[in-house]
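Just passing along the structure, written as structure tokens.
The chains shown are only part of the set, and none of them has been moved.
For clarity, chains are labelled A and B in written order, and residue numbers in each chain start from 1.
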Amino acid sequence: MGQVAWKALFLSLFDYKTEKYVIAKNKKVGVLYRVVQLSILAYLVGWVFVVKKGYQDTDTSLQSSVITKLKGVAFTNTSELGERIWDVADYVIPPQGESVFFVMTNLIVTPNQRQATCAESDNIPDAWCDRDADCLEGEAVVAGNGVKTGRCLKDRGSTRRTCEILAWCPVEKRSKPKKPLLGSAENFTVYIKNSIRFPKFKFSKMNVLATDNESYLKSCRYSQEHPYCPIFVLGNIVRWAGGDFQEMALQGGVIGIQIEWNCDLDKAPSECNPHYSFSRLDNKSAETSISSGYNFRFAKYYRDAEGVDYRTLIKAYGIRFDVMVNGKAGKFNIIPTIINISSGLALMGAGAFFCDLVLIYLIKKSNFYRGKKYEEVKSNSRKSLSSPTLNGNQSPEQLDGL
Amino acid sequence: MGQVAWKALFLSLFDYKTEKYVIAKNKKVGVLYRVVQLSILAYLVGWVFVVKKGYQDTDTSLQSSVITKLKGVAFTNTSELGERIWDVADYVIPPQGESVFFVMTNLIVTPNQRQATCAESDNIPDAWCDRDADCLEGEAVVAGNGVKTGRCLKDRGSTRRTCEILAWCPVEKRSKPKKPLLGSAENFTVYIKNSIRFPKFKFSKMNVLATDNESYLKSCRYSQEHPYCPIFVLGNIVRWAGGDFQEMALQGGVIGIQIEWNCDLDKAPSECNPHYSFSRLDNKSAETSISSGYNFRFAKYYRDAEGVDYRTLIKAYGIRFDVMVNGKAGKFNIIPTIINISSGLALMGAGAFFCDLVLIYLIKKSNFYRGKKYEEVKSNSRKSLSSPTLNGNQSPEQLDGL
């Protein structure tokens, strides 16, 4: 292209192209369009900005640390153990006070187990036998307590003959008590200390109010009237989760304590407070006896004067509490504000699309407006100057291009 | 402005402005545009709505609780310990049956350690010495077992002289067995009970089918044919994760059990089932001996008749299983449906942009169409009435404004 052509091209870069509009003086469609615009504006301002806080940048990666501490003692009086006190070191497993802790509410104790041979428990099908040949020596009992020795015995107190096994003897035989042994765990209290930090905004907070009043924290209990006292009574927690403590204490279960922090950091820090909710995490309704409750076995190991190991096996039933912390913080930021305003403008375009449909197809004079809106052009091989046709305006400039 | 002007302005609010279009009767571009439209529609309906379920609201904040329970016994016969049975209370650490549990498969036992002075182990470089002056009294041995006393000894059974230390004596000396002691852990089974809840839709489910058939759960094993039986054989888990159990049992390792719940809540609840996958979480390939495997030391504490503390130190090797639960649920909601339809319409606009480029620049008659599409206007200081120029239509009304 010649120099003049380059100059024309360069200058044409700074021409401004804008769409041509047709103003249809049709009040019906005009009013409809304004109504649509106002709805979209109301949605944008009301929902996106006010309710969903679309002008804020959010931080959902909450850093959290939870420290728990239980208090309470339970008194039991049984034939095996006599009068006994159970305190925190006895019933909380593990003792470290992390976000997941277990409180023992019921137990079966099998004391003084030693490595020896004895008859397997009679409620384990794989160990049932009639004669020695039914017990294959060296085979582990399926879902059992030991390895078969090859003999078939009948233990006194058993209802049937079972294989003799090498195991920690005597094996666990008792069934669990009909009422939870440590049922008074209902009155125990747990102090949950939770510190959170939103790293994006460098904001930290604790769920305990800074206060000089030490005795308040020593005696208060969480309730609707005392939302800033994170000391919870276990019975209340289970009740708020929709369960019954004594029933749950018999078989065991799992309770979730959710701590939710939703903070608007455009407001004062004192308005950023946690919200507690409680739910039962193990699903009771669908369970049969085979899979209900929560229990596990652990042992305390001792050594006698001859240096022989022996242990006390404990099958512990109880309630496991999982403290789960989540949250998000929001703070004003120009970028999400601009993005949401742009999205709102794009939605206006959808409103215009809808009103166009009404104007061109639905109203009475739609034919007229269609004719005004759409200008038909058709390129012919022969074109004559100034010959108005059905195909629209033709004028000399059409041969001049750009 | 006068009253008439205000009235005109008010009435003009209800005028409806719509873009003016040029209908180019060019079949090539028309067909191209319809093809583009159909592709975008196919993408919108096929990908966004059918595959990605764009009409659904999703909940990814799954609440989950996991309870695990192992079963199985192992028999060992060693010179130190004799014939011995290991059951759940012996080899599972910690015993609480949470989502992370460790199964001991190999161990080094150092019994009867007492607080005393003895020679440090000879494979700790910081303790090597030739004479007493090499051992600084009170200095802790780097990566060692105790604090130097200031003397340099040669223990019988050692290959070199080492500093005498105050420590739990005798120090751990044995090396681990060449074959995993508890290799029969391969046959142990773990019962994983998982309850999940999607709080947004208030939907709960367990991974165990509600059934009256207790004996099914007592004897079934998970497999492709039995996907609703969450009782897994440890050897199978390691195999499905791509590992070899006996090799992993020697050094220890970490296995991840992922439980994934992807639920379409528009379908029946019975179609919402978990999907299990297994992977090895510790990366074996890049490891040297210094960093391979998984082991830790713990101790059992006793007190003898004189009231002196002593302990048995156990260096435990084994496989740690991490149960990780995640998932999302979807349910029909009008808002994401509308949003995705709007996004589709916006994409149509991109299709129109592309076809415009073809029409105006690429096809044969592009000059003609460019002239029809773009109407040049240029404002002059002097304007004469009814003088058609190269600059487009001029008519008397141009002086009347709005």
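The rule we apply is simple: contacts are C-beta pairs under 8 Å (C-beta built on N, C-alpha and C of every residue); 3 or more make two chains touch, one makes a residue touch a chain.
Quantities reported herein were computed from a predicted structural model and do not represent experimental measurements.
Enquirer: All chains share one sequence here; work out the copy total for the full complex from the 2 shown.
Expert: Every protein chain is the same sequence, and the full complex holds 3 of them.
By our rule, only the chains that are shown with their structure count from here on.
Enquirer: On C-alpha atoms only, rotate subunit A onto subunit B and read off the angle in steps of 5 degrees.
Expert: Angle of rotation between the two copies: 120 degrees.
Enquirer: Would you mind pulling out the distance in Å between where the CA atoms of subunit A average out and where those of subunit B do?
Expert: 15
Enquirer: For the complex, which residues does subunit A have touching subunit B?
Expert: These residues of subunit A touch subunit B: 17, 19-27, 29-31, 33-34, 93-94, 100, 102, 115, 125, 138, 140-141, 143-147, 166-168, 254, 256, 258, 279, 281-283, 286-291, 294, 296-299, 301-303, 305, 311, 313, 320, 322, 324, 326, 346-347, 349-350, 352-353, 355-356, 359, 369, 372-379, 392-393, 395-398, 400-402.
Enquirer: Tell me, which parts of subunit B touch subunit A in their complex?
Expert: Of all residues in subunit B, those touching subunit A are 13-26, 61, 63-65, 67, 69, 71-75, 83-85, 87-90, 94-98, 184, 187, 193, 195, 197, 204-206, 208, 210-212, 214, 217-218, 300, 302, 305, 342, 345-346, 365, 367-372, 374-376, 388, 390, 392-393.
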